[in-house]
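Only one protein chain is missing from this complex, and each of the others stays in its spot.
For chain A:
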Amino acid sequence: MVPAHQGGGVMRVDLLTESVAGLDEALAAVDAFDRALVVGLLRPHAVQAAGLTELADAVAGTPLAGRVAEAAEKAAAGAASEDHFVALAAARTALVGSVHDALMERVEAATGRSHAGESVPEPPEPHPANLLVAARSWLADLARCGWQGIDHEVVSGSAAVVSAMLPDPDLRRLATLLDGFAAELAASCPGSALERVPVRRWADLWSRAMVLTVPGAAGVPVTGMVSGRLLPLGVDVQEHATAVQAQVHAVFEPADGGASRLVRGCVSVPKPDTIVGAGLWQLLRPHMSLLAAVSEGRSMDLSDMPVTAEGDLVWSDARARAGAPADAFATARVALSTASVSATAPLDRHPARIAAPVFLEGYSSQQDDDGLTFTVADHRLAVDTDRIPTAGPLTPEAVAVSRACIGLLRWDAGEFTLQPLAVETTVRKKLTAIHAGAWAGGTTDKAGARAEKAATDAGTMLRERAGRLLRK
């Protein structure tokens, strides 16, 4: 029995479990290339040459065909230049992009939401390229070594580039990516001793970084200013050892009465690796008042807030003020299914970037060795509880006994999963909402206050050291 849905939109989980035509073929070509990167392209063998050819063949019908065929041939001979590596990365990015598009069609069909129809304009003028060239040269070295050939010397080559890039806001995206990537590689040295390699992940990070070394590739221009009411749904946190980002997913209702749309507000910052847990919220909190609104269960009123064609608000506290109380579950039940979805920038067309807000209820849950699954109308959806941040009141146990869930629909390793952002559950016979991001703006919760205190102490200690040592 399909649950009756107050908002009118019923999530069609069945569409998420059916196979997608052409997806396996596209990913097979991606895998073939990715396996070549495991061994490296310094002196490729026949198997790797075949992998390169498979990638080139997969884009043979596209405008990239000529350049990629040449790049594959040179790389197969162990003679690829940095430009050839960029061409190979671009081909892989295009293929993965087609996988993204096919999956997004499914997401839109399953949620019943439609596209706003806007396309993403070209990025603005390119940034001076010295550091980009240095980054590209390091990435080319990596491709030649292969993941099994990495050692400390090769990996440490990124440190100076990352340090020089991080302070420049225009280079922050690539710097943050390289920093997280290099830390993983450093922790995995020497590559010759690796028992297993995260084949697709590292090829993803490598090709994305390679494409971002093309001047201007990282720019997603602001396309407008919006005024109206912002209704938060929940917070998604992303972190690596030296960076954190919080992304608030929300429904935006324009003041002019236009159609509502899904938007995101985000804030990110580089960090020392010893700042973790509640310390992440402490770093982010002062820079986006939206986090406090989420914790307090409020809407926000925006006036002339810049927004990109992708639906990302470029947040400025001066353009937002706290609004009336707004329950995220009310928003999810009433406003979510009719909000439109924004276009995706060409470079962001990747399955890992899919994060579609959804609302589910009337499911049953099962816990087994593989983790938690929700069953909706006889169709199973895996629940990714590992993504729930530790600095918050939501736990995998609470998700398992929940009755309703706001989450993000994601796709990885061949299947759709649900990342819970908030659940409704019964606590002492009372229906209670628990939000993963409840501590974002601060907390009076006992466990939360303890975590905040420990994080404050760590932050104070590091700042005291920095004050004493950095300006000598």
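Just so it is clear, a contact is a pair of C-beta atoms (placed from the backbone, for glycine too) under 8 Å apart; a residue touches a chain by one contact, two chains touch by 3 or more; residues count from 1.
Basically, contacts and distances are computed from a predicted model.
One chain of the assembly is not displayed; among "Glutamyl-tRNA(Gln) amidotransferase subunit A", "Energy-coupling factor transporter transmembrane protein EcfT", "SWIM-type domain-containing protein" or "Acyl-CoA synthetase FdrA", its UniProt protein name is "SWIM-type domain-containing protein".
Checked against the full complex, the candidates A:V13, A:A26, A:V154 or A:A183 give a single residue touching the omitted chain, namely A:A183.
Annotation: of A:A102, A:A129, A:A241 or A:V334, A:A241 touches the absent chain (contact as defined above). Among the residues A:E54, A:D312, A:E361 or A:E424, only A:D312 touches the chain that is left out of the figure. From the options A:R12, A:H287 or A:H379, the residue with contact to the chain not on display is A:H287. Of A:G224, A:G258, A:P325 or A:G414, it is A:G414 that touches the chain left out of the display.
Although one chain is not displayed, chain A still touches it through residues 27, 31, 152, 156, 159, 163, 166-167, 169, 172-174, 176-177, 180, 183-184, 186-188, 196-201, 204-205, 208, 212, 220, 237-245, 247, 264-274, 276-277, 279, 283-284, 287-288, 308, 310, 312-316, 347-348, 350-353, 355, 385-390, 396, 412-414, 454-455, 457-458, 461-463, 465-466, 468-470.
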